[in-house]
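Okay, handing you the structure first.
What you see is the complex with one protein chain gone and the rest in place.
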Amino acid sequence: MNALATPPKNFEVKPKLAANGEELGELLEVSMGPHHPSTHGVFRMDVVLDGEKVVKLKPVFGYLHRNHEKIGENISYLANMPYTDRLDYFCSMTNNWAYALTIEKLAGLVVPERAEYIRAIMAELTRLQNHTCLIGFFVQDMGALGTPMMYAFREREKILDLFEEVSGARMMCNYMRFGGVRVDVNDEWIAKTKKVVADYSKFLDEFGTFLTENEIVLARTQFVGVLPKDLAINASITGPMLRAAGVNYDLRKVDKYGIYSRFNFQVPVGEHGDIYDRYMIRVLEMRESIKILEQALRDIPVGPVMDPKAKLRGFRPKAGEVYGRVEAPKGELGFYVISDGSPNPYRYRVRPPSFINLTILEDMCLGHNISDAVVILGSVDIVLGEVDR
Amino acid sequence: MIDEGLKSELQKQGVYVTTLEDLYNWGRANSVWPLTFGLACCAIEMMAASMARFDLARFGAEVFRPSPRQADLMIVAGTVTKKMAPLVVRIYNQMPEPKYVIAMGACAISGGPFKQGYNVLKGVDRYLPVDVAIPGCPPRPEALIHAIMTLQEKILAQKLTGPDRPRHLNADVASEFPVPAYGPHDLEPPKNDAVWHPTVIKR
Partner (left out) sequence: METLEQIKARLEAALPSAKIEVLANECAAGERSLLVDAASGFTVAKFLRDDAQLKLDYCSNVTGVDWPDKELTEKIKVKQVVDGVEKEVEEVKKNIRPGYLEVVYHLYSMGLKHGPVVLRLRTENRADKTHLPSLTPLWRGAEFQEREVYDLYGVIFYGHPDLRRILMWDEFVGFPMRRDYIAPDDFEYEPTPHDEVLVEAKKHYPAEPKAEVKP
């Protein structure tokens, strides 16, 4: 095997030199993580500091690499569904949807109308709770310990109750199936969801009052961690980060998967690409999600929730390959599956949005203080289950 | 030991008598400081347990400390991968005695759904002594609260003297464990035989 004979170190730290070669002082190498309260899990960044300024930053991954893809190739298509819950463990519903959508593309299954509506409702609820929690975490990274998180988690619990009622689990819903969803929702559930959605804008107003024009938030986020538009496209950045950089690219509008073409909603696009824009985009996206939810809950038709042709046990799609993607709250979540006609996928690959969004972490952090690097990382919105898989 | 009958008789008279052991354990049990140590999915439920609805503070265990030097309890919340395992052991070694470990979730107990993975440690008990294990994937916040109450009962029952006294009062017992090294295929050693005692099932 031709593995590199001597593994290269992340980088070498050399003393800082003046123009005449005189040593000015030492650079400091700090290993932040994998056990660090503000790295959102077991993420590690090796940072070189000049005083407090970041002069080099290399992310180190793999502390939660639990072999999702290898396991996926050794179990059946259906058995993989619960594993997708554990990718981005905040958004199990959108993960389920992305995987189900991919396999439906592979096998040519048609999803009934009602199931499409339920899926859209679940995905938008997921987006609401993900963005809410993210803002809680990210304000915590700026030093507001505890309190914003308390409010964010209070709202999240309300949405998790809805998930639990319909799927039986709070976080790991395992709710969608190829060709539909596992169980139908009842009218009582729809009424409850309508109430949660109706109350959500009030909560957003309240959250916004404290944060959107907060002096500390403005000082810490405006013109910090700026991501230029060209770099964002070239580095395959997706999701709210891309739109904050000023690119109008939302898969719900581009691919129009599911029934998103029927809803009237807008895609918020940022201007500066700094942290504040990323925060604002998420707040505005939540407002748009509420609009989608209101329309979906109003229009949901009656009917079956599973494609009668869909076969769950002994499912063997034809040989071929497919790439399916959805707009998950963190960006483009894609699944690439090669089938060889057997009950297990031959190749099963996840395109994790938060992993790829970290590509430009160094570019955004250079020249900023180490305390800003924490906030920049917070604004990327990573979940390590998805980054390392 | 004080006679139970006498103790209750004195209490009726407004005199509260206790032993140093009870007092000491009572204080320790009701002020467990857990380590902010999230590994994977279970960490979110751990956070939820300390947040608004479930409110772990009611049981005296809400002071999550980011530094192992200030913590008494390590909640191993999530999958321990082989890449992470040496760091978990090192963080445990950095915690001062008395210290306790809760293995939260199926992954921390045995590898759980990811057991077949090449990079997944099949249970944190291969390297660390686990006091309480919570099944579930992920366990609900209530389950974590129950585990903390179980741990409190365990602490309350500890004898401070005698041969059964806890590890931190016995100078002969090591409180640190060797940190495994990264090998070419697996961790070296793959398990710590001094700690790991799997149940023997007769087949």
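Chains here go by letter, A and B, matching the order in which they are written, and residues are numbered from 1 within each.
Here is the rule we go by: contacts are C-beta pairs under 8 Å (C-beta built on N, C-alpha and C of every residue); 3 or more make two chains touch, one makes a residue touch a chain.
Predicted model only: the values in this text are computed from it and were never measured.
Looking at A:Leu28, A:Leu231, A:Ile259 or A:Leu366, the residue that reaches the missing chain in the full complex is A:Leu231. Of the candidate positions A:Val55, A:Ala79, A:Val322 or A:Leu366, contact with the unshown chain belongs to A:Val322. Although one chain is not drawn, the whole complex shows that of B:Asp3, B:Glu97, B:Glu153 or B:Asp186 it is B:Asp186 that touches it. The residue from A:Lys53, A:Lys70 or A:Arg154 that touches the chain not shown here is A:Lys70. Contact between chain B and the absent chain runs through residues 82-83, 110, 116-119, 122, 182-186, 190-191, 198-199, 201, 203. Of the residues in chain A, those that touch the hidden partner chain are 1-4, 7-8, 61-62, 65, 67, 69-70, 105-108, 231, 233-237, 247, 249, 254, 317-325, 332, 334, 336, 338-339, 347, 349, 351, 355-356, 358-360, 388.
What we mean here is this: only the chains that are shown with their structure count from here on.
Centroids of chain A and chain B (each the mean of its C-alpha atoms) stand 31 Å apart. Remark: chain B residues 36-41, 43-45, 47-48, 51-53, 66, 68, 78-79, 81, 83-84, 87, 91, 107, 113-114, 116-120, 137-138, 140 touch chain A in the complex. Within the complex, the chain A residues that touch chain B are 34-37, 41-42, 62-68, 70-71, 74, 82-83, 86, 89-90, 149-151, 153-154, 156-157, 170-172, 384-385, 388.
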